[in-house]
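Heads up, one of the protein chains got dropped from this complex, but the rest are sitting where they should.
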Amino acid sequence: MSIKIRYFASLKDYIGRSEDEIIYNEVLTVTEVWQQATQNKVKPQNTLVSVNMDYVNWDEPVNDRDEVAFFPPVTGG
Amino acid sequence: MSIKIRYFASLKDYIGRSEDEIIYNEVLTVTEVWQQATQNKVKPQNTLVSVNMDYVNWDEPVNDRDEVAFFPPVTGG
Amino acid sequence: MPVIIKNTPFLPYQVLQDYEETTLGQNNAIGACNIFIGTMRDFNEGDQIKVLTLEHYPGMTEKQLDKIIAEAHQQWALIDSLIVHRVGDLLPNDPIVLVATWSSHRGDAFDACRFIMENLKSKAPFWKKERLINEQERWVISNTKGYLNT
Partner (left out) sequence: MPVIIKNTPFLPYQVLQDYEETTLGQNNAIGACNIFIGTMRDFNEGDQIKVLTLEHYPGMTEKQLDKIIAEAHQQWALIDSLIVHRVGDLLPNDPIVLVATWSSHRGDAFDACRFIMENLKSKAPFWKKERLINEQERWVISNTKGYLNT
């Protein structure tokens, strides 16, 4: 299972990079993807997550070739 | 006392003219102005009235040189 | 906070651009603008409309609109506002009314623009007469309700 991970805005600064990729044998939840990709970094409050560009909850399972993104509350408009 | 009366839109068609003037010795209410100026024509439902370009109630007294206007519900915008 | 009654056609976007360039200027406190444009439809109550004639009460119309604008500026944090309203003979697609509100934050601009339009619709002395394609004429009896869910 190959999972692409992206970080945006202040979360990109916090993690220090904009992308990760992790290869894994079992199905992970979004929370586990965060832990693996960031090496258990503390997750900032209010962090949002999407899978394939749709908002999801933190217990959502992630499938092979999914794109997972982590970002702070949006501030557009 | 000289009172100028104006009719607008469908009320102008109903009365058959756009203006009236009545000369009177005592203070009249708006309702009495209607009765005098129109010779007691039936007042169409929902007719609105203004004195000096402000909306008023039908028991409002009318003073010398006031401008009284009668018109149907407004339909602008 | 100008109130303009026009008896000739106007182009809303041109009016807004000119107003912002010449009168509002570069006001960097403005973060939000809400605009309403009402245009003439060619159908009403199942009939095709050829011409719409707008009558008003010169003097009272301006007085009532000034009052509505003043109330809006009291109730919300507005930087400026503008009303333009047509009178006379209009053809389908012609702009009838333009209301614009400028503020720092969107809530004020949205709520004030809506307030001005709803009050204009119920208090400003304008009356519409429709001429149908068979040349029959009729006065519009009343405006439709503005707030959908109240």
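All chains are identified by letter, namely A, B and C, in their written order; residue positions are counted from 1 within each chain.
The rule is short, and it goes like this: a residue touches a chain if its C-beta (ideal position, glycine included) is under 8 Å from a C-beta of that chain, and two chains touch if they have at least 3 such contacts.
These figures come from a predicted structure and were not determined experimentally.
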| item | value |
| --- | --- |
| Among the chains presented, those that the missing one touches | A, C |
| Residues of chain C in contact with the chain not shown | 13-14, 16-17, 26-43, 76, 92-93, 104-111, 113-114, 117, 121, 144-149 |
| On chain A, residues whose C-beta touches the chain left out of the figure | 6, 8-10, 13, 50, 53-55, 69, 71-77 |
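In the analysis below, only the chains that are shown with their structure count from here on.
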| item | value |
| --- | --- |
| Centre distance in Å when chain B and chain C are each reduced to the mean of their C-alpha atoms | 27 |
| Inter-chain centre distance, chain A versus chain C - centres from mean C-alpha coordinates, in Å | 48 |
| Approximate Å spacing (C-alpha centroids) for the pair chain A, chain B | 72 |
| Junction residues of chain A, two or more chains touched | none |
| For chain C, residues that touch 2 or more chains besides their own | none |
